[in-house]
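The complex appears here without one of its protein chains, the remainder shown in place.
Order of writing sets the chain letters: A and B. Residues in each chain are counted from 1.
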Amino acid sequence: MTRRQLIPIAALLLAACALPLVVSDYRVFQFNLVLVYAIALLGLNLLTGYNGQISLGHGAFYAIGAYCAAILMDKYGVPYWATLPVAGAVCLLAGFLFGLPALRLEGLYLALATFALGVSLPALLKYHHLERWTGGVQGIVIAKPDPPFGLPINADQWLYYFTLAVAIVMFLLAWNLLRGRVGRALVAIRDNHIATEAMGVNIAIYKSLAFGVSAMYTGVAGALGAIAIQYVAPDSFNIFLSLVFLIGIVIGGLASISGAIYGALFIQFVPNVADEISKAAPWAIFGIFLIGFVYLMPMGIAGAVRMAVAWLQRKAQNSRRPT
Amino acid sequence: MKLVPIAALLAVALASPAAFAQKKYDPGANDKEIRIGNTNPYSGPASAYGTIGKAIGAYFKMVNEQGGINGRQVVWMSYDDGYSPPKTVEMARKLVEQDQVLMLFQTLGTPSNTAIHKYMNMKKVPQSFVATGATKWNDPRNFPWTIGWQPNYQTEGRIYAQHILQNNPKAKIGILYQNDDYGKDYLKGMKDGLGDKAGMIVKEVSYEVSDPTVDSQIVQLQASGADTFFNITTPKFAAQAIRKAYDIGWKPTHYVNNVSASIGSVLKPAGLEKSVGLISTQYLKDPLDEQWKDDPSVKAWRDFMGKYYPDGNLADASNMYGYTVAQTLHQVLKQAGNNLTRDNVMKQAAALKGYRAETMLPGIRINTDTGDYAPIESVQLIRFDGQQWKRFGQILGK
Partner (left out) sequence: MDALLHQVLAGLATGGIYASLALALVMIYQATHLVNFAQGELAMFATYFAWSLINAGVPYWPAFFLTVIFAFVLGVVIERVIIRPVENAPVLAVVVVFIALLVILNSVTGWIYSYTIKTFPSPFPAEPIFGKYMSAHEAGAIGVTLVVLLLLFAFFRFTPLGLAMRAAAQNPDSARLVGIRVGWMLALGWGLAAAIGGVAGMMVAPIVYLDPNMMGGVLLYAFAAALVGGIDNPGGAVLGGFMVGVLENVLGAFVIGNELKLAVALVLIIGVLVVKPSGFFGKVFVTRV
């Protein structure tokens, strides 16, 4: 990365760290959720944006991660931080196992298969034979973790910093993955899988792994989300959640790491804004926002930012050139 | 030694009505206003219930126009949570931490309220008169800041079970239930009420809110040979079930739960002639029931709807529910007088003795005390005769 690119990122990190110290607890809680969604969206973007495999069911992996955390914390007394690797591992496996048969499916058919996954998972969570573990329709209530070592911050702030740390690690991992050979292979598969296969890339492994890693990210996000909300219930993870994730990556910017952050900010705050504008039909306002964003920024916010930066750079170059 | 008499004097002075004049406020209340917070599903799969939040808002608009409560205007702040617990948590935190409301009122939905249950009690902010019939809200020992309002679902299920045991001890019971906390709570109530006779249940089938119809389930129930049917549904599916049962010639003794007993939202769409013989329980007056046509309280409600909530549907019993529960809060806040601390609000909520709003059925009263956080526990069994819900038997519950 050039120094030029590092400066805004450093600034962002600084702002993110300073945030809990200047805003109210409620806002800290909201931004905590933004971080959670950013990780989830990064996962989905890996699969759909970079690798071209559409998923309308990522809410299912988010739910699996959330329930992993909840069950481990509630029934087995596992500390909250230890639930993250477990949630990640379970979802990595689940994603991979789903990705294997999904290899045969493309486009619409894959959309249906993932849609089916997203619709079926709440039903499974409510299934009365599994009630003993999942808590059935009642859900599971979990306790909020306290700051360790008696740090002079409150629980909300601690959870935010914890989530921020996890987010930074996961974003770095993704960035590293995507700029290397794996990233190139994923994008090549998306753009022209026949040519890619002809070049000797093992499509099956990459595509299934993409599913697995993508599910892992979203699963870890789910676990963090469950810890923040302190409650999981089957109907929180309905198909609409999967659609909201899709909206997040499209509005944020497909095939873009920063897009995950923009998308997370969008899906967290814009529904609230819509609710303020109209009590009568809040989702109609949200829908109008969606259409507006797609119309004005078809490549997502990240795309628009890129274009704006490029335009500014060109202007700067032009003004430096002698006429 | 002198301190004791002085203390005694002070105690007497403070306890006397003169204390009414002392103003005590918690965040959300002052000389001019009382801020009340709420979350309701104005969007999403449960958006049909959003009309309750609107009806309550309209009620307080009326109260404000009539001078407010003890001279204070009510500020009604209701946010959409889409029936999604994470959103409810976020909105509840917003109301308590940012909007600084005095209390929450009628937050709707069992999962939504479960999600904020611990939080509200930790913050010591009233989670008052929640809009769900789950049993867990009556736990003043562990959750002193949470109180329910409507008769709880398990009690209702038990009442139907008792009725079956008394009138048809050899019944074969078939149950249709919505596969969520609401449906399962009723189911548990019936099973508990049947006790060791729970074997009378020959078939229980569930459905999801996203299912287009429950026709297949009704056919299954008929095939099981059940002659008694406990219909635990929400209005749309209740209407489908009632109509389908009639159409396929299945004529069980048919119990429908209270939420789906509305003439306007359920029986009329199903077909009044197909609804003859339905048994349910009720604690409010059904706005479309002919017997209340000239009842002054129902007339007052209609006037209220026309003036303050003209978009509201007069056939929707939820609007009667919202109006009535708002009156209960009105009473509690009136009783609180100038002591608008959260503590006192809960104290007054737990001090309703024999209170009733006129839109409740005759004989139904609200009773609460520090050990009893279930305001309405009494219901009346009713049977539909094709035109009206006829009350029979005594008032059950407390």
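Couple of notes before you dig in:
In the analysis below, contacts are C-beta pairs under 8 Å (C-beta built on N, C-alpha and C of every residue); 3 or more make two chains touch, one makes a residue touch a chain.
All values reported here derive from a predicted model rather than from experimental measurement.
For the chain that is not shown, the touched chains among those present are A, B, taking the whole complex. Considering the full assembly, A:His128 is the residue among A:Lys75, A:His128 or A:Arg314 that touches the omitted chain. Contact with the chain not shown here comes from a single listed residue; of B:Glu33, B:Asp192, B:Asp215 or B:Glu358, that residue is B:Asp215.
Contacts to the hidden chain, counted on chain A, fall at residues 48, 54, 101, 104-106, 108-109, 111-113, 115-116, 119-120, 123-124, 126-128, 194-195, 239, 243, 246-247, 249-251, 254, 280-284, 286-288, 290-291, 294-295, 298-300.
Those residues of chain B that touch the chain absent from the view are 43, 45, 47-48, 50-51, 179, 205-208, 210-213, 215-217, 219-220, 222-223, 235-236, 239-240, 247-249, 264-265, 268-269, 311-313, 315-316.
We adopt the following convention: only the chains that are shown with their structure count from here on.
Chain centres here are Cα averages; for chain A and chain B they lie 38 Å apart.
Chain B contributes residues 42-45, 54, 78-80, 83-86, 89-90, 93-94, 97-98, 111, 114-115, 117-119, 179-181, 184, 208, 210 to its touches with chain A in the complex.
Chain contact summary for the complex, chain A toward chain B: residues 24-26, 29-30, 33, 119, 123, 126, 136-139, 141, 225, 229-231, 233, 235-236, 238, 240, 275, 279-280, 282-283.
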